[in-house]
Every structure is written in C-alpha cells, then in structure tokens.
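With one protein chain removed, the remaining protein chains of the complex are shown where they sit.
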Amino acid sequence: MYGNAYIDPDQTPNKLTQDEDPARLAEFEARIEGGDKIEPKDWMPKEYRKQLIRMIEQHAHSEIIGALPEGTWITRAPGFRRKLALMAKVQDEVGHAQLLYSAAETLGKSREEMINDLISGKSKYSNVFNYPAETWADTAIISWLIDAGAIVNQLANSKGSYGPYCRALERICVEESFHLKYGHDNVVFLATGTKTQREMVQDALIRWWKPVMHFFGPSDNISVHTKTLMKWKVKMASNDEMRQTFLNMYVPKIWDLGLVIPDPNLKKNESTGLWEYTEPDWEEFKRVINGDGPCNKERLAVRKYAEEKGRWVRKALLRKDAEYVTPLV
Amino acid sequence: MKIQSLDPRITRSEIELEKPFDEAKELDQWQTYEVFHQTKRGQQHQHVGCVHAPNAEMALLFAKEVYGRRGLCVNLWVAKSSNIFATDYEDADIFECEEVKTYRDPGYYKVMDRIKAFKEKQQSI
Partner (left out) sequence: MNISEKGFEAIKDLLYKMADDQLIIGHRNSEWTGLGPVLEEDIAFSSMAQDKLGHSQALYDVLSQMGEGDPDTIAFMRNAEQFHCCHLVEYPIGEYEFSLMRHFFFDNAELLRFEMLADSSFEPLSFIAKKIKGEIKYHSMHADIWISQLGSASEESKIRMQNALNETFPLALGVFEKGIFEDVLKSEGIFEGEDVLKERWMSAVSQIIEKAGLKLPEVNSITPSLGGRRGKHTEYLQPLLDEMTEVFRIDPSAEW
C-alpha cells in the first residue's frame, strides 16, 4: 500500500532531458506513446531512470514500513478469522516490498543501497505510516481506506511505461483487493456491532481522516517537470485526480455505515461532479515527511533493528564466490 | 532511550530509539535467483520474478512462499540471475518476419483443389 510519490518542490525542473541524444529520446518517447513498455536493458533518459528508481524505491519502503502500523495489532487480533487474515495481510506487505525492491533493482540500485537510504532518511516512504495505530479499529480503517487509496494509485501506475514495475503492480493489485475486502469486512463488523465497537471505529476514522486526505499528496503544480513525467508514463494521474477517484468511491460507502467523516465541508458538487473538502494541512504533511511525525523515529529505529538483528544470519550464509548481478524480473 | 511502543512486540524487544546504523555492505542481502513456476503438470514453466538467497536450496525454499503461497503451483525452478543469458532489445528486429516465409506456416499448404481435380479427371477417364 502506498500513496503517491512525493515530488520534491525544490527540485529544479527543465533539466530532465538537456543532455540526452535527441534521436534516442525521440525513439524512446515514441515507444511509450505507442503503448510499448520499457524494459530494464533498454536505453532510457537518465532522468527517467532516476525518477523511477525513486518512485519504486519509495513504494517498496512504504510496504516494509507499512507492515509496522498494522503489525502493532498482530498479536492481539480478536478471534481466529481476524488473526489469520491480519497475519496474511501484513505478510503480503512484506511480499510487496520484496517484489518492488526487485523491480527497482533492475534499474541498477541494489537492495542494500535502498535499505541504507531508507534508514538514513535520504529516501522517503508514504507519510501515513508515520501515524500510530492506536486501537484495533485503526487497523480496520488502515486495511480498508489506506489500501483503497493504494489501489487507486497502483491501478493507475500499473498502466505506466516501465515493464518490471507494471508486472509487480499487477501481482500486488490482486493481493490488495483481498486487503480491501478484509478491511471493509472488518470496518462493517465494527460499525454494525456493539456500542463499544462502533465508538472504536468512529474514533479511528476521525484519527485517520487526516492521513487519508494527505495520502495522495498536495495538488501538483503543473510544471514542465510534471508534464514530462506524465508523458513518460512515470506519473499516471495527478494527485487531485486520484483523490477525487478515491472520494467518489469510498465516501458513500463510509456514509452507508452511518459513520461521520470529520470534515463539515465534504460534499459532492453535483454540477461539477467533483468533491469539495477542507484543504488538508499541507504544512503538517511536509513536517511529517521531513521527520517530525508521531512515529517517524520509531519506524526507522525498528527497521534498523530488524536489519541488524538478522545480519548474522545473512553473513553466515554468504558464500565467498557470491556475485551480485542485477536481477531480470 | 528504549522505544515504548503501542506494539508490544516492539516494546519487549528493547530497541534503542537513536543509535547509529552500521550500513548494509554489498551482498548483505545475498545474490538473486530467477524463479520459474509451473502451474499444472503439462504446462510450461514461466518466469515469475526473483528472490534473494544464499544458494539454490534456500532460493527454492523462499520461492515456494514468495510466489506460491496462494497455490496454483506444482513445480519450481530457480537459476542464478547471472546464469541467464538474453538477447538484446536493441536487436529486436532480428525477430521481424518477412511475409515470403509463409512456406513455414501450415496454412501455406493447400492441396485439396489439386486432389479434387485429380479425382475428377480419374473418374472421367
């Protein structure tokens, strides 16, 4: 599960293609325009490679870090049905990280480098995972709404131009649909359950609405940079488009359950067909992305701990004649 | 300072909140193996992805759960990524087929008309 790649606003645009061979660039762009996929050994603009690595890597980090908020409740899931499903769900997040790191590796960055960049903070992951899962109901909301957001984003990206990423996403989307169904089932049981259960899930929705609205990132400034990334099918839809798709699909489902969304301005404008909402606090979004969220430190410390705890195992089995080559995927 | 987490697993692991990270070195995550699975006897094996593993035995063990945990698999192959050799996409034009090579297609061979004519001729004798 994953939100949109966060594009650094300070990055200088217009430098995307300046050093590239125009003939090769034209051929590359024509291939994408024609609906063909780009494969790892193909010629590609430097910036295409760089942006893809960053995006797929952020996505992979989001999966492995995303295993932590829901993992918070893995030992406490109530009853066999939930216990098994949550275990399988968190396992899938680890599986998605495995697939995505492999896809990013095909572009020439090793898994070790990506892990190092995650832990040093050089590379980001989806902001939502810096928020805590305070109660069991939080995991229900995460499984339903965050995974729903992820599907919107991932379905769009699976039609992108880079072969290995698309292949990974197709597999991931199938599994995410289980997460979404499980999450919805879980929320429905709480919302239609006892008074206590209903209060739990209402509180969780209130806590998670802000991260959910942050999930797709701020409105894109339509720069040359963004346009080029869209032409290259690296970015497949604008953040606002995805947020609208999400609201359109899920707000009615939330209201069906009689749950209150903590935004009095949220409504669909019937004449434009678009949802209107209170603009999320993008200053907070930036603050959290840059490290100052409720769980940033814990998430990274736990990831670091897991890497170090398992190191002796990996070191012991490493053969002297081992040789790393980029996987094909 | 040790992490006091909402996750009881984390709290009892007594994890230091701020501690320098000893960076992962090259091959810390081992090498990669490409995975091919067969969904049914009689079907061909298909490439499904890769796993990081220290050796082939372990790669098979991992591949079973990474790619086969939702069933639909009866057999797995793994091969070191370095042992797979591929053609170059730059040379993709070698696969382009000229129309004249229809002599390789079964539909190119149409002899029924000739047989029919032959039979008619025989009968008229």
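Here the chain labels run A and B in written order, and each chain numbers its own residues starting at 1.
Basically, contacts are C-beta pairs under 8 Å (C-beta built on N, C-alpha and C of every residue); 3 or more make two chains touch, one makes a residue touch a chain.
Since this is a predicted model, take the numbers as computed values, not measurements.
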Missing chain: touched chains present in the view: A, B
Options A:48, A:73, A:144 or A:277, residue touching the unrepresented chain: A:73
From A:42, A:57, A:93 or A:147, residue that would touch the chain that is not displayed: A:93
Option from A:32, A:302 or A:328 whose C-beta touches the chain left out: A:302
Footprint left on chain B by the chain that the document does not show: 8-9, 12-13, 29-30, 51-55, 57-58, 61-62, 64-66, 69
Residues of chain A (touch criterion as defined above) contacting the omitted chain: 64, 67-68, 71, 73-84, 87-88, 90-91, 93-95, 97-98, 101, 136, 189, 193-194, 196-197, 302, 305-306, 309-317
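Here is the rule we go by: only the chains that are shown with their structure count from here on.
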Where chain A and chain B are represented by their mean Cα positions, the distance between them in whole Å: 25
Parts of chain A lying in touch with chain B, wherever the complex brings them together: 39, 41-43, 68, 71-76, 91, 95, 98-99, 102, 105, 110-112, 115-116, 119-120, 132-134, 167-168, 171, 297-298, 301-302, 304-305, 307-308, 311, 314-315, 317-319, 322-329
In the complex, chain B residues that touch chain A: 3, 5-10, 13, 15-19, 21-32, 34, 47, 49-52, 54-55, 58, 66, 69, 81-82, 84, 86, 88-90
